[in-house]
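Here is chain A:
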Amino acid sequence: MAFEKYDFTPITQSIHQALIENVSPLLTTIIEWTIIGVLYLLFIAVFGLFLVYAERKVCAAFQQRLGPMRVGPWGLLQTIADFIKLLMKELITPKSVDKFLYNLAPFIVIIVPFLTISVIPFAPGLQSLDFDIGIFFVTAVSSVGVIGVLLAGWASNNKYSLIGGMRSGAQIVSYELSVGMSLITMVILAGTMQVSEIVELQRGGWFLFKGHIPALIAFTVFVIAGTAETNRGPFDLAEAESELTAGFHTEYSGIKFAFFFLAEYINLFIVAAMATIVFLGGWMPFHFGDWAAFNNVMDFIPGLVWFFLKVFGIIFLIMWFKWTFPRLRIDQILTLEWKYLLPINLFNILLMATMVLLGWHW
Partner candidate 1 sequence: MGITSKKEFEKNDFPVLDSYEGGSIILTQLDALVNWARSNSVWPLTFGTRCCAIEFMAVGASRHDMARFGYEVARATPRQADMIIISGSINYKMAPVLKRLYDQIADPKYVIAMGACAVSGGPFYYNSYSIVKGADHVIPVDIYVPGCPPRPEALLYAFLQLQKKIKREKNFKKQLKK
Partner candidate 2 sequence: MKRGREIVGIVGKRKPDSVCKTSQRFDRMVNKKNKVKGNKDIGLSVTSRNKEVNLAQSETNQAMTNEQLIEQLTSANPDAVVKQGSQYPEITVAHDKLHAFMQNIKSDSSLAFDYLVCETGVDYPEFIQVVYHLESTSHRHFMVVKANTENRETATLDTVSDIWPTAEFHECEIYDLLGIRFNNHPNLRRYFLDDTWGHPLRKDFHDDIHVVER
């Protein structure tokens, strides 16, 4: 098809070939790791800052304001200024904290997006790790973040932090279930856990349309649970500003606070990316039945653009939640998960399994 010309595989392959012909295989691996590491680091830094900027602009639009305007054109450099400022700011370690855990916590939190991002295919051939258990890996690794949050809450020796950490723990452990189960629903449909294969299977049509009713339910549940898992409003109890000042990161200043801040936005990206891959066909263009002309035009748009368009759509949706809804209470959040989402999910898995078994999908 037309969009195959945007495949990144030849580029990566040629780099790999060039390296393996000139240096030893061990050195090749090390060099490739370094390149990928640097690229991901750059991506996370730049994209994280851009998401912060986007959030500010989106919330400003919702609130009938302009948002950042003065720093750079349209305030584009605003978050860079913020980042440099946070980098240069004093790092306070309060006297009574558990110093080792206090310093460790932000790093654990920031490691999670680095791990999860590795299985995400941005475009054909632009993926660093292609397991056969990709989906499983994402669900497993993304729950490490809660340890960082709990540590931050515990080690800060602050009651607000502790309450925030505990809330976050209860919340993320619960919503992990929903995220996992809604993904499993789609894995039943796909028949594989390999991320690249899941994307490839959607060449004929996105899973959201292929799986119709159960897929729609799974998508809704995934977006709700994903919002909760990233601690974003209306589920931002862990850092509920009006109750707990800043929740688990109350005592953090400077760049350590920036780590929490950045991790939140990258996690947001990962949730949106997973939703894109599993439900909306990853980098696959939008096709409509037999409309060949329409489909060709769609194919003309590169896969990378398709991927980010979808991701931004979902990120915008999640931002919309945050700036519209009031915050839930902790018991209401747990009620929502255990009494509504989980039974719906279990039923949905059954429905999907029946459907796949009887072949009632497109």
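Behind the choice of candidates: all candidates are chains of the complex that A comes from, given by their letters.
Please note the rule applied: a residue touches a chain if its C-beta (ideal position, glycine included) is under 8 Å from a C-beta of that chain, and two chains touch if they have at least 3 such contacts; residues count from 1.
In this text, all values refer to a predicted model and were calculated from it rather than measured experimentally.
Enquirer: Every candidate listed belongs to the same complex as chain A; state which one touches it: 1 or 2.
Expert: 1
Enquirer: Report the residues of chain A in contact with candidate 1 in the complex, numbered from low to high.
Expert: Residue positions touching the partner: 56, 60, 63-71, 75, 77-78, 80-85, 88-92, 241, 245-246, 249-254, 257.
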